[in-house]
Every structure is written in structure tokens, then in C-alpha cells.
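Yeah, one chain of the complex is gone here, protein chain that is, but the others are all in their spots.
Chain IDs A, B and C follow the sequence of writing; residue 1 opens each chain.
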Amino acid sequence: MKIGRQEHTHSAICGSNPETIVVRGRDLCGELVGRLGFSEYVWLLITGELPRPGQRAALDATLVAIAEHGLVPSVQASRMTLAAAPEALQGAVAAGILGCGSVVFGSTEAAGRFLDEVVTRSRATSPDEAAREVIARYRADHRPIPGYGHPLHRGGDPRSLRLLAVAEENGTSGEHIAAARSVERLLPELTGKQLAMNVSAAIPAVLLDAGYPLLALKGVPILARTAGLIAHLLEEQQRPIGFVMSHAAASAIGYDGPAPEGFVERES
Amino acid sequence: MKIGRQEHTHSAICGSNPETIVVRGRDLCGELVGRLGFSEYVWLLITGELPRPGQRAALDATLVAIAEHGLVPSVQASRMTLAAAPEALQGAVAAGILGCGSVVFGSTEAAGRFLDEVVTRSRATSPDEAAREVIARYRADHRPIPGYGHPLHRGGDPRSLRLLAVAEENGTSGEHIAAARSVERLLPELTGKQLAMNVSAAIPAVLLDAGYPLLALKGVPILARTAGLIAHLLEEQQRPIGFVMSHAAASAIGYDGPAPEGFVERES
Amino acid sequence: MKIGRQEHTHSAICGSNPETIVVRGRDLCGELVGRLGFSEYVWLLITGELPRPGQRAALDATLVAIAEHGLVPSVQASRMTLAAAPEALQGAVAAGILGCGSVVFGSTEAAGRFLDEVVTRSRATSPDEAAREVIARYRADHRPIPGYGHPLHRGGDPRSLRLLAVAEENGTSGEHIAAARSVERLLPELTGKQLAMNVSAAIPAVLLDAGYPLLALKGVPILARTAGLIAHLLEEQQRPIGFVMSHAAASAIGYDGPAPEGFVERES
Partner (left out) sequence: MKIGRQEHTHSAICGSNPETIVVRGRDLCGELVGRLGFSEYVWLLITGELPRPGQRAALDATLVAIAEHGLVPSVQASRMTLAAAPEALQGAVAAGILGCGSVVFGSTEAAGRFLDEVVTRSRATSPDEAAREVIARYRADHRPIPGYGHPLHRGGDPRSLRLLAVAEENGTSGEHIAAARSVERLLPELTGKQLAMNVSAAIPAVLLDAGYPLLALKGVPILARTAGLIAHLLEEQQRPIGFVMSHAAASAIGYDGPAPEGFVERES
């Protein structure tokens, strides 16, 4: 069954013959291996163009900022999966990536779309006016403003501040970062709450200003976290904690369903 | 239920408090974001140490060499999954990573173990003698020699040659590459077959010589391919081919099970 | 980091001690194994209650209707994954399940929500009026009416007709099926198109009428397809076609990116 009406029959990423592998128009062995850093190659793969230095710096900084944050749920899921299925490292990585969803990293993408709307609108008016309009529209639709507020860092997420500084240093700071700052400035007045820009807004602001494509934003936390997962899975092979964590997690939860008379739950 | 007898209760990768995120002993915002390239950070995450320039070059070169090779099965699985479930980019990436298994990338790890055995043995004898012994043991156990031979590149996989050249240029070439070359030289005599070193032997040879840990070898193709998958999933959003490929794949396969009388299979 | 404000600390599904496993209030070994069919147990697990015969019939019929439909994209992804990673059957199943998304099976859940809205609204007015109102609202929001229309079966999906007949036979047909029929009757007038109820509307109509929970609807195609995937993965071990399909799929797609002068793409 041919589902849908897909008309395309080409890909522009990689072509090859038995002698040559061409990636984005370049000979992989002759022009790329040994000449490009991995993050430059990532930029080339995704955009089709080699990055300028500021673009590479923006991608490196955002990848480094979010690759690792300790034993977050997705890392736990990954380490527990390796403990149960050590024959398949790829399965443990996949289990960890599956937690890069709308609650944990999705706001990166949502914030990217939000900032993009503000920037598009600001071309017909002032940045602040554009921010006001888009915020008002989100609030009318009962949608949260993605990328602002943080349970811990009320004074500002230090990773956000650092990422904006990197963009400044590298000369890529532009209208998305300006929009993100406008929003941060206006939110107290418009919502009555002090909501600092968090890393989920800073990442798309920095990347979109550098020319990274909106539709590939979610790939950045996924790629970054894959690196963190590999480090954790190496450690899990050497100093396993998957089942220790699982034991602690299970111990935090009781059974409150019905039970046969006389049944006493005990950790089994 | 506490499964197994895990005794460890610590991780040495990341610690944090509300002000600071420490990764491998360094302040993430103060020392790493904006100062390190992604591949340097990957090395730090995995090994706990910042890479020397040759180590970074080895990791960059291997990641670049295998991140992308066109519409291989795992890329197809990933693009078909996005076409069916566009709400979850992370699911499509996970589906692609699940194909980084023993047939497709597992020989990287298997070849790493094999070369490591040759190197360990060579410390008590000559490299060639060590290679002979380990090859003989594999053949006695009816195990294939991992990392040699290629369906296409009979004269030598161009990516292998390039990777070895990069190690040479960067001064990291050492005993694992020497072992890999010994094996290549001895195989015709020992097996009667000309089997050139392929990329699955070149990658671990280069990385192990640079000091990359054996148990994290499989992470390199997984991380590399994640980058390729993200590029393909961006393209799939813009020029979808997932269902076109699926249609072609299904058309190549007929139904040869039993059927009610008069039933004629037709593509539905 | 404690993400969000989760307050619950209990589960009501399963409790155990070293002698007894209690599931939904019943002793697993004493009351369930050997006494219940799998689909009855599935109903018990999900709802907390043993099914009445008509409920069991509804669940069996819907599971059987959608467990298998040949070499659809998710089955291809699963078989290709097993071919590449035969050491991890669980990874191949997971890759197949990841394709049970919004395009392929998500309309089951979307149609369930839609029919539920019609039923809720119909309690204050007539079923046809309720259907008119909810359809009008969807159209005003530019949302498609989920569960109607089929690329092939213009006269009606035979699986839908059969499922509704099973509900009739078992006496579970109720207001969700009535709503589904009202919608089918009204669509030509309201949209100008003849759109027959497809299996994505029939499944939730039958299950919701039987008392199956709305929030677990998507579990039905996922569980059903898992069974189909296991059959395909057994066949893939015995008569592998994963790479044959992949080869055909790749052959249907050309490279149209830039290339070095003189480069001729050839299947490699």
C-alpha cells in the first residue's frame, strides 16, 4: 500500500559508487576525513554548507551545554536498559534518546518556533511590539511561553547566559537573540511573573541566529545527549548502578490496589 | 526486586548544585561551553580527560568517516518511522540507532577486541607471531576474523587508508595499527584469501592507538550515525521519501503462503 | 533534579512479596495463570476488572483486525533492524513499534477523542445535532475528521463493517458506534465528500462502547502489531528479506545533490 502522496524520489545528502563516497558534494575520503572536525561535519550534513567559524562555535557551544546533566530520567532509563540487555548497547542508547521528548527537550523546538514567529512579525513592526503581539496570541490560546522560567535558576540559567555570551563573542548574535531578550524583558509586565530565559530558549536563539535550520533544532539535544549516554553506558559496564537505581525507584512507590486478605506487600 | 549484586552507588561523570554543573571535574559554564569543540567534549565525557590534539584528530576522523553512507537500512528504517510518526523525531532517531548492531557496526567492536588480543599477545612475542597465534585461535573456534574483506573495495577500503594516514599525520599510529597491518599481510598466506582491512578494523585500530577505551568503541558509530540520521530526518520533513521507499521495498516481495481459492494478490 | 510536581507515590497494578504476586487484586498463580486467556488478562491489567464476554469479544476482534497487514513500513523497519542487529530481537520489535505513530495508528486515538466529544455533546441534544456541531468545530479549526475515508476501500473498509457486526452480535454496540454512524451519514452533506468509516474509527467506536478506557486506545494497535512483528521476525530469521527490501528501497531513490566533476552515482 502506498500511503499518502509522496512525490519525491531523490535525496541530496550522499551519493556513492564503488570508488567514491560523495557527501553534500564533497569527496568523503579526499576532502572531509582528517580535515574537518565532527561538529563542522554535522553542520555540513544538516545544512549542505560548511560552517563559518561563528556557526561552528554556535553549534559546538549548544552541543556542549546540553550533552550532560547527570542522572536525569533518560540516562537512568538507558543505564537500566543496558543492565537488563547488555548485548545491545544500541538498544540502551535508543531507550535514552526516546526520553528526549516534549517535556524534557521539546521546549527547545517549541521555543524556536515561538522566537521565529516574533522575528517574522518584528519585520513589520518593532521587536518589542512583535513580542507583545506573539505573547498575547499564545496567552489567548492558553499556550505556555516556551523557554522561560526554571525551577532552580530564578536569577537566570547560567547556561543561557553563557550561550548568549558565546554568540556575542563570535559575532553571530542577531534578531532571534534580540527577540528572546525582548520577551524576557516584557514577561514580568505581561504575565506578572519574573521568568528568566532558560536554556531551551537560549539554544534556539543562538542556533537560529547562526543560520541553523528550525526543523532540525530537536536534533541538537538528541545528538548532544547521545554523547552523554555513551559516557554513562561505558561507566555502567565498569561500575554498574542500573539495578541499584531501579531498586531505589521501586522502593519509593507502594502498592495501593486491592489484595487478597492477609497479603502484605514486601519488596520482592 | 533487586536484581543481581550491584555494589556501586556512585557516578563520576556529572555532579551539580543549583549554581554549578560539574562535568568530569570542570565547571560546565565556566570552563567548557564556548571553549571546547563538541568532539573534545565527547572525549572528555567518555575518558574523563581532555584530549591531546592527536586524540581529538583520531576521534574527529573516525566520526566523520562513518557518519553517513546514504540510504542504508538503518536510515531507511528511520525515515519510514518519521513518515509514520512525525510527532516524535526522537523515535525516528531511535529506530535508526537500533540498526547499529552486530552485522552492520558490531564488527567495529569485534575487530577492536581482536586487535587488542593481538597487541596484548605481541608484548610477549613479535607482532607477526602474535597475529598468527590469534588468527589460528579464531580459526580453530570457527570465528571469522573481524574487520577484513569488503564486498566492493577489494583493493582496500578508501576510508581505511585515509584513517590510517590521518593517524600517521597526527603521530598517534601505534601498536594496534601495526597489528592490523600484520594481520592484513598474513591473511592471504593463512587463509588463502586476499582480504583488505576494512573500515571496521581501521576505526578501532586508530582509536585504540589514540587511547580511546575499548568498551566504548561501539559508541563511535552510534554517535556518528546519529548525526547522519538528523540530516536525513530534516530532509524527510522537507522532501519525504519514507513511503516511496517502503512502497518499492514491498513491491520486491511476493506472498507465497496459502490463499483462498481465486485470491489474486495485488498491491493494495 | 525533581522535574515537575508529581505527587503520587503509588501504583495499583501489581504488588508482591516473596510468596505471592498480586495483580489487580488477584493472586497471579492461584487465580489467573491457566484460568484466563491472554486477552482477558490484558483487559484486567488495563481496566482493573475482569471483562464480561462482550468486552472480551470487542478486545479480541479489534486486536485480530489490526495485528497484521503485510509489509507495511513498520514491519519493514523491524525486519531491516533484525537483519542488521540479529543479537537483539527486542530492538527489532522496538523499531517496529516506533512506527505506530500519528500518521499510521494515531488516528485510532484521534478518532476516539472525536467520537467521545460527539457522544458527550449528544447527551444535551440529538446524536445528529451533536455530530453536526463537533464536525463544524473541527472544520472551523481546520482539523481533519479522523477515521473517515480510505485510499482503497471507497465502499467501506471491510474490517470496519466486520467490527461493527461483531459488536452487534455481542450486544456491546452503543452510543459511540451510533455517533460513528451519524458522522458517516452526515459527512457527504457537510463536506461534499463520500467518506466511509475506516478501521481507525471503527476500533475506538467498538472499544469505547465496550467500556475500554480512552487513554489506553493507542495501546491496542501497539499490542496487536507486536504480535505481527514477532511472526515477521521469526520469518526473517528463517527466510531473510530485510536487505532485499532495503536494496529495492534504495534503488528507488536517486542522488540529486552536488557532486565532484566526473562523479557518476552507481549503486554501491
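Note that in this section a residue touches a chain if its C-beta (ideal position, glycine included) is under 8 Å from a C-beta of that chain, and two chains touch if they have at least 3 such contacts.
Keep in mind it's a predicted model, so treat the numbers as computed, not measured.
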item	value
Given A:V22, A:A95, A:L115 or A:L163, the one touching the chain that is not displayed	A:A95
Contact with the hidden chain (one of C:P127, C:G242 or C:G257)	C:G242
Touch list for chain B against the chain that is not drawn	1-4, 9-18, 20-22, 24-27, 48, 69-70, 72-73, 85, 87-88, 90-91, 94, 103-104, 151-152, 252-260, 263-266, 268
Contact set of chain C toward the excluded chain (per top definition)	1-4, 6, 8-16, 18-21, 23, 28-29, 32-34, 36-39, 41-42, 45-46, 56-57, 59-61, 63-65, 67-71, 83-84, 88-91, 93-95, 97-101, 152-153, 158-159, 161-163, 165-166, 169, 213, 215-216, 218-219, 222-224, 226-228, 230-235, 237-244, 246-247, 250, 267-268
Touch residues of chain A, complete complex, unshown partner	70-74, 76-77, 80-81, 83-88, 91-92, 94-95, 98-104, 106, 152, 241-253, 255, 268
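As a convention for this text, only the chains that are shown with their structure count from here on.
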item	value
Chain at maximum distance from chain A, centres defined as averaged CA atoms	C
Most centrally placed chain, judged by C-alpha centres	A
Distance between chain centroids, defined by C-alpha means - chain A, chain C (Å)	29
Length of the line joining the C-alpha centres of chain A and chain B, rounded to whole Å	23
Inter-chain centre distance, chain B versus chain C - centres from mean C-alpha coordinates, in Å	35
Shared interface positions of chain C, touching two or more other chains	70, 72-73, 85, 87-88, 91, 94, 103-104, 152, 252-253, 255, 268
